[in-house]
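Just one protein chain is left out here, and the rest sit where they should.
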Amino acid sequence: MDSFLLNDIVKRALEEDLGYGDRTTEALFPAPLPATGFIVAKEDLVVAGNNLVQAVFQTLDPSIDFEEKCTSGGSVRKGARIAQVSGDARILLKGERTALNFLQRLSGIATLTRRFVDRIKGTSAQIVDTRKTTPGLRVCEKEAVHLGGGGNHRFHLGDLILIKDNHISLCGGVSQAIRAVRGTRSHSLKVEVEVNTLIELEEALQESVEIIMLDNMPIPEIKKAIRIIKDKAPATLVEVSGGVDLERVTEIARCGVDLISVGALTHSAPAVDISFDILPGSRLSGQESPVGRKVS
Amino acid sequence: MDSFLLNDIVKRALEEDLGYGDRTTEALFPAPLPATGFIVAKEDLVVAGNNLVQAVFQTLDPSIDFEEKCTSGGSVRKGARIAQVSGDARILLKGERTALNFLQRLSGIATLTRRFVDRIKGTSAQIVDTRKTTPGLRVCEKEAVHLGGGGNHRFHLGDLILIKDNHISLCGGVSQAIRAVRGTRSHSLKVEVEVNTLIELEEALQESVEIIMLDNMPIPEIKKAIRIIKDKAPATLVEVSGGVDLERVTEIARCGVDLISVGALTHSAPAVDISFDILPGSRLSGQESPVGRKVS
Amino acid sequence: MDSFLLNDIVKRALEEDLGYGDRTTEALFPAPLPATGFIVAKEDLVVAGNNLVQAVFQTLDPSIDFEEKCTSGGSVRKGARIAQVSGDARILLKGERTALNFLQRLSGIATLTRRFVDRIKGTSAQIVDTRKTTPGLRVCEKEAVHLGGGGNHRFHLGDLILIKDNHISLCGGVSQAIRAVRGTRSHSLKVEVEVNTLIELEEALQESVEIIMLDNMPIPEIKKAIRIIKDKAPATLVEVSGGVDLERVTEIARCGVDLISVGALTHSAPAVDISFDILPGSRLSGQESPVGRKVS
Amino acid sequence: MDSFLLNDIVKRALEEDLGYGDRTTEALFPAPLPATGFIVAKEDLVVAGNNLVQAVFQTLDPSIDFEEKCTSGGSVRKGARIAQVSGDARILLKGERTALNFLQRLSGIATLTRRFVDRIKGTSAQIVDTRKTTPGLRVCEKEAVHLGGGGNHRFHLGDLILIKDNHISLCGGVSQAIRAVRGTRSHSLKVEVEVNTLIELEEALQESVEIIMLDNMPIPEIKKAIRIIKDKAPATLVEVSGGVDLERVTEIARCGVDLISVGALTHSAPAVDISFDILPGSRLSGQESPVGRKVS
Amino acid sequence: MDSFLLNDIVKRALEEDLGYGDRTTEALFPAPLPATGFIVAKEDLVVAGNNLVQAVFQTLDPSIDFEEKCTSGGSVRKGARIAQVSGDARILLKGERTALNFLQRLSGIATLTRRFVDRIKGTSAQIVDTRKTTPGLRVCEKEAVHLGGGGNHRFHLGDLILIKDNHISLCGGVSQAIRAVRGTRSHSLKVEVEVNTLIELEEALQESVEIIMLDNMPIPEIKKAIRIIKDKAPATLVEVSGGVDLERVTEIARCGVDLISVGALTHSAPAVDISFDILPGSRLSGQESPVGRKVS
Partner (left out) sequence: MDSFLLNDIVKRALEEDLGYGDRTTEALFPAPLPATGFIVAKEDLVVAGNNLVQAVFQTLDPSIDFEEKCTSGGSVRKGARIAQVSGDARILLKGERTALNFLQRLSGIATLTRRFVDRIKGTSAQIVDTRKTTPGLRVCEKEAVHLGGGGNHRFHLGDLILIKDNHISLCGGVSQAIRAVRGTRSHSLKVEVEVNTLIELEEALQESVEIIMLDNMPIPEIKKAIRIIKDKAPATLVEVSGGVDLERVTEIARCGVDLISVGALTHSAPAVDISFDILPGSRLSGQESPVGRKVS
């Protein structure tokens, strides 16, 4: 994600929290106080969002020193240090909550994605996200999915033609809808169609589309659908969507689908637990790291 | 939440999704098509975010008709209609995902809050949120907590003096910290201090503060702490924080605490399942409602 | 183009022109004066931008009445009325220049596009635009190309993988570049590669891509290239780019290419001549229309 | 142009092109790659917009090194290097199109202005621009006119009182209009009036104005008008406007006018051809410059 | 002032005051309550800013009814009603302070301007403002000066060439400075020069400028200066600036100057006293008006 895009997101977040000052920190520390903040994983997790953490502290004060201690997309164990931040303690205290809000949410998404990805290892399927993201944070959240090992589905309504159930019912059927887009479809965009039944699938296969989404189908029906597609239009990508969870995902992947889209990656990933511990002194070396205490 | 505050949030969300057009809808429907969209609960839930749903559709087209079918903060059953939206089908299709992204997230927060609140019925405790909110959506999320029956803790760093562990360790102790804020504290703000041990608690009680937060204490320690506080400073409010979940919350509430703060209300509430089904025709009456199909 | 997207563009344009007031109009007309403005084509042209004209006047005053007199994308003759605007003369005077700046530029793009499109009638080729647009107005300008009868190439760097000469030279060759994107390419995006020679073309055809762009090739080489592609990868779309003008475009189209991209559509289309004549009185009927005088 | 004013214009342009990432560059180059981009004139031109080119690349990455190779406003020959940019190849690739979009448009304006200016050398006339600029880019485009050797007419509706045909017809005549502004005119603003006939001119000369604009007059009428003005109000500046092109401009200038305003400078200047060629390696010296290949 | 320009100013002001809700009003009034607010002058004053008051309430709720009870620029007596606002009491309570902050400040400026203007009645001098305005509110404050009867000096650094003491000392003298701008001065801008002594004045008169500012001169020197100017360049406007107060202004005006600029109009005008009294019930008629109680 290009860093100039982070500025507005970070500024809005800081204004929300700091627009009227940090009355506690201002009251306690009238003068600068060199300190170092340690960002520590409190559970096993996949890291995403360090670029936002850095932007938070350096928006507050460009002289803050930020050091990543593990790569974005890296898997870290409980207790591992994710990053450390050195500079005036007052800046660390002011940015702490906003930085963690980004980091815990985005790492939560990357961590949940990784769990799905791990469940389908060895198959040819790919886990992908949806447009069910937090309003205003889509690009960040899709980057977190990517860092977790997933692929990105549409970023917005303009980068793929995707005919869904509401389109179909308003158009009067799957073939009508596909034929309707044919004349107007942009040469640069693929076309995908969602089907809910094998009958709709047969209809779709009479037209030409690049991707077929099997929505909310039981496993046996998915298997039948794939056999039909491989037979009639083997170059078509097959996506499965709807009701995918960690329990069912392996079985779905083994059906031979290409893509499994999971809305929960972005709309329901729980935040992961990460602490931020501040010690006096700048640029402390590794061994002086504190036992990570919980920051609420 | 004052409605003029929603405009920017909604505009940003729509630009993110629609800034380059909805190539599917534009390709399928060259002309306006009167339609009605039904927003239906797919599980039991508490509604929050209808004001954002309305703002989404009316930002796209002020002539869209929006009708709430249940009150904000109301508990609805699976299958119940939450709202309905009438107007050009193309507007309904373009706003659908953004509207649901707000509604599912905020209703998720209200629903989780209600579950916590229900667990402590009959006690004198109140469930409150934290600053662990989605960057940029804090005011919306805190309203959802309120609709779920919870109270609101700090909105930002300027509306309460709250001395936390990092402040204390940098200041050299609980009493030093409290004494340091005394001279500078604003007459209009309360002071709260976080304590992690009974020793810190004793230190805090030697100074005067309006609220004491017991952080990450086991139940027996909480009980002891409350006995000490009732004894020495009975007017002080007592907050419990850290590691609170649905299993422990009842027991904590029964200790006699005033406030139980739960970060998970906003950082880890799963989205609730809500569908949006569009039928041709404007202003359909209730009986014609479709069997709620899943919208992915 | 969704109308909520126009607001910021229009507001910025009006602030640029009107931020310190219209000292002439304020000096001349202390009180409201009902009037009607007639927007008239001063040459044959294709209309684009009426949505911005409407937005300009209604941003200044929501009570202004705007009436389109010809469809967007319609071809009109010199002297034809494009639209008419009724309301306070002071608003008409204040919005005139900004409205015409949008309308003349966008209609200029639509008009030039139409001329290219007319030259390739009867072939299977399509005229498409490029990313060589005015910074800040891309979506408007691409809509003008569409209204002129052209197709839209990429809206931004995220909606197609397009490997160009600079990518190739940095990667060390056409095949290296195509192979490098293979692992990472998104399932939802097509891949296009630009080739400058038949040797590069042969390289490209050994890999699989959806679109091949022949850049700056002379006609005989284009013909050879198309024969090779039809032979080895007949499903591939062929785009011709570079140095396309109204003289050469017919011959290029007849070579059997699919797409002809023309940067000049947006970077060099001259503004078309359009006048705005204001008469006292509101809602004048058609016959009272003035002889279109020139507005400079 | 003050550089802080460029930030928003540049940011908007980059967001438009890069808001969802550059999927090609990200796919091809996972790691930084030192490179240098050469900006080369592909035709004779006058340079304008280097400040925006610099801002584009340094907004993406402040560590990018930008070196101007010719002065703004300087005339360069086909093949001459305009500027060079060193840093991570990925940044150069991402900023290339946006940078060129600014540079080609603004240099196009400066180049066309210079051609007009050259045609009137030796006369006392000055070429000036109009308010017919691209919405949102007026200050940049007026600076390009200045760099091309032209003068700037009004920047906005607040910096000169200019009574035009629509004002006059709504006021009931030239003298009525001039008299109407007299009482209210600001001491700090000049007054200009547009006249279309010698009769209107006589009317105007009975009042006092600083500038008279002769709109759309044939040459013999311009000559008569100037004789009348020199006779009755010799201190008045005379502007000619309307239908000025490279063919007519010399003859108009020789009539003895002071100002010739040309809308086409900003509304119809074709973009000039400029290439951007990227070679691996940072800070290459001049002799290693590539033969400028075309960048589409 | 064009009303679309007010939106951002008003929105920012409301966000500042209401961004986290009005906890008092929300706590007291859970349901809408029809009410009318009366805006009443608590001292004699000149009204300015009613357009902002209207924008404040209608930004909060477009259904609010706003009724002006006296014209902008009108002089009202203590006790007179300035405007009245009807609608939900909660909206009135939320907008009250922001509306009054605008109205009291701008009416304060208009009132002070009127006092200066009244002191120079019968002379040919005009009171004008300066650029010493509140950052972000210049256009509003200059409108208030205009409503008070004053004229407007420069709106910004681009609408007049004004050579001041710092320019002169850096240039090496008055004549050097005037000659330096001659070549580059825009045809559309006047030139003014500030002189501090009669020697500088003589220097200035050897060049040609439209306005001369006599800065910080004692009365006898102003008189001498005017005699010299009338003698040598009678068409030149004469401005007096520096240390002008209500005591000295009449005498200065009687010297025969054209313009007297007073920074205090905008940088030091005290707010006037205005109350906002809310009564239950909508659209109360005049006689039911409450005795204006003070709103702090």
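Going in written order, the chains are labelled A, B, C, D and E, and every chain counts its residues from 1.
We take it that a residue touches a chain if its C-beta (ideal position, glycine included) is under 8 Å from a C-beta of that chain, and two chains touch if they have at least 3 such contacts.
The structure displayed is predicted, hence computed values, not measured ones.
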One chain isn't shown here. Among E:T111, E:T133, E:S175 or E:T236, which residue touches it? E:T133
In the complete complex, the non-displayed chain touches which residues of chain E? 9-10, 12-13, 16-29, 33, 35, 89, 92-94, 96-98, 100-102, 104-105, 108, 130-139, 156-167, 169-171, 177, 180-181, 184-186, 189, 194, 215-216, 241-242, 261, 263-264, 267-268, 270-271, 276-280, 293-296
Those residues of chain A that touch the unshown chain are 11, 14-15, 18-21, 59-61, 94
Over the whole complex, note the residues of chain B touching the chain we left out. 126, 128, 151-155, 158-160, 186-190, 192, 211, 237, 258-259
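As a working rule, only the chains that are shown with their structure count from here on.
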When you average C-alpha coordinates per chain, which one falls nearest the overall C-alpha average? Tell me, please. C
What is the distance in Å between the mean C-alpha positions of chain B and chain D? 52
By the touch definition above, chain C meets two or more other chains at residues 18-21, 94, 139, 155-156, 158-160, 186, 189
Chain contact topology (line, ring, star, complete or other): other
So which chains end up touching which? A-B, A-C, A-D, B-C, B-E, C-D, C-E, D-E
